[in-house]
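Let's turn to chain A:
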Amino acid sequence: MTQTTTDAGAPAVELEGITKRFPGVVANKDIAFSVRRGTVHAIVGENGAGKSTLMKILYGVQRPDEGTIKIDGRLVNLHSPADAIAAGIGMVFQHFMLADNLTVLENVVLGAEKLHGIGDSARREIMRISDAYKLDVDPDALVADLGVGARQRIEILKVLFRGAKTLILDEPTAVLVPQEVDELFDQLAELKDEGLTVLFISHKLDEVLRVADSITVIRRGTTIDTVDPKSVNARQLAELMVGSELPSPTTEESTVTDRVLLRVDDLALGGGTGRPILDGISLTIHAGEVLGIAGVEGNGQAELVEVIMGMREPTSGQVFLGDVDISDWHTREIREAGVGYIPEDRHRHGLLLEAPLWENRILGHQTEAPNVKGQLIDAAAAKADTERIVKTYDVRTPSIFVTAGSLSGGNQQKLIIGREMSHQPKVLIAAHPTRGVDVGAQSSIWDLIRDARREGLAVLLISADLEELIGLSDTIRVILRGKLSGDFDPDHVTAEDLGAAMTGAGEKEESR
Partner candidate 1 sequence: ACGGSGSGSGSSGSSSSSSSSTKAALKVGMAYDVGGRGDQSFNDAAAAGLDKAKTDLGVTTKEAAAVANENEAAREERLQQLVDAGYTHVVAVGFAYAKSVGKAAKDNPNVHFAIVDDASPDSAGPNVDQITFAENEGSFLVGAAAALKSKTGHIGFVGGVNVPLIKKFEAGYIAGAKAVNPAIKIDSQYLTQPPDFTGFGDPAKGKTAAEGMYQKGADVVYHAAGGSGGGVFTAAKAAGKLAIGVDSDQALTAPADVRSVILTSMIKKVDVAVYDFIKSASDGKDLTGNHVYDLKAGGVDFATTGGMIDDIKSKLDDFKAKIIAGTIKVPVTP
Partner candidate 2 sequence: MKPLNVRRILMSMAAPVLALVVAFVVTSLVLAAVGDPVWDVWKTILAVPKPRQMVNVVNAASVFYLSAIAVAVGFRMNLFNIGVDGQYRVAVFAAAVFAGQAWLPGWLNILASIAIAMVAGGLWASIAAYLKVKRGVSEVISTIMLNAIATGVVSWLLVTVSDRHAGSNSIETKTIPDSSQLQGFTLIPGATNRVYTLIVLSLLVGFLYWFVLGKTRFGFDLRATGRSESAAVASGVKVPRMVTTAMIASGALAGLVGMPLLFGQDHNYGTTFQAGLGFAGIAIALLGRNNAVGIAFASILWAFLDVQSNALQIQANVAQELVNIIQGVILFAVVIAYELIRRADKRLEQARVARELAAQRQAASVTEGAPA
């Protein structure tokens, strides 16, 4: 497969008529484009447009129903990732493909043990690559102990270790802060200089415009166009993607009142003998206020939410709902008292994937009307109310009897939001409410949050999407290593400022 009879002028990758059907869905339809060697080629498209599917086809994870793939001008038949690797293709998946309980070294050499063994020679090779591309990885660290940025770099290292000449990066920047994105782009530039080819997927069009040498737009599974980044702007690109105008979150006039609804007081959560996970967290949210929290994943935001929701015991400190101390209340009591919860990971915390929608409508409100009558579940009322939610919140589903797992992510999210809003919460804890949701669903979720805010809801909004934070919040705080920074005014702060504060770069500036 890796014969040297390659045509120097041929494109690194050439796709022709790729079609892939899933039962009931055509994920890719007659896709065609080619990628020049030594360039960064971006692919953009809405959620579900078929980008990941296409990349998986190129990486041999899935087989196309029709079409041909040429690598370096030669026709290839990719049966498995092993074939793709042999053809010089490497892929970093949208969701990291790392085994937490293996070391970095083990994760990297896995499947490529023949190259350098699994011992010291592999370790040396890893260090060499790490140094060459400034990836800064420790081969003997346990992956479980590492943050997202480091994991991202391991993923790239994995690909380079296998001597890939073409790299596929599926939404590599989704979980990175701006500074990390910059580092990544520097690394991409370096790779390009070495003659490597990069296929790059992102929803963030400004990034795409910054880094790509050419851009292919995919809509509903087909290639719409391949454009030169110099000749388009973000808005035009977005219109190509969705076929209509791109919505964006905008702040309206303030609805903040002086009625305190949620107050967190000097909250701490110990981390065993290590660094505390949460340290002296204090915050106040008023009726009608959205408090945004920015932070690199793993800095304590998830734990903060869990403590407020009563899913974890804080080491010290209090949480007040209005002026009632709810610190030692249980999750159910907190939810009954009027705290809505949109969890970060809807599959783990928000839904029973194998249960029908109407049972999912009960979840989290098992003690509240209309779901129950006394100790009994009122199935009829719950079903009726689910119908209402599906209609009101535009959940796209053929019926309320299908399992939650068969809905797409955006529709699952709308169901969750509908469910939480149906109980007239006073406080809403929303973690990444639009993560992985496509633009259409995104804007309707934003509208929902804004409407609720107008009616006096207090919202704690945690998001990795800085645009979203800036657009929706009345106040923004940054969380770093379990501590909260001071306030940022969303009207004046930029994503770069926030990014600096999130990575601690801003800290130094402040102290100076």
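Picked so that all candidates are chains of the complex that A comes from, given by their letters.
One rule holds for everything that comes next: a residue touches a chain if its C-beta (ideal position, glycine included) is under 8 Å from a C-beta of that chain, and two chains touch if they have at least 3 such contacts; residues count from 1.
All values derive from a computational prediction rather than experimental measurement.
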Item to check | Touching chain, any copy counted, for chain A within the complex - options 1 or 2 | outcome: 2
Checklist entry - Which bits of chain A are touching candidate 2 when the two form their complex? => result 22-25, 220, 243-244, 309-311, 330-336, 341, 343, 348-355, 359, 362-367, 372, 375-377, 379, 396-399, 401-403, 406-408
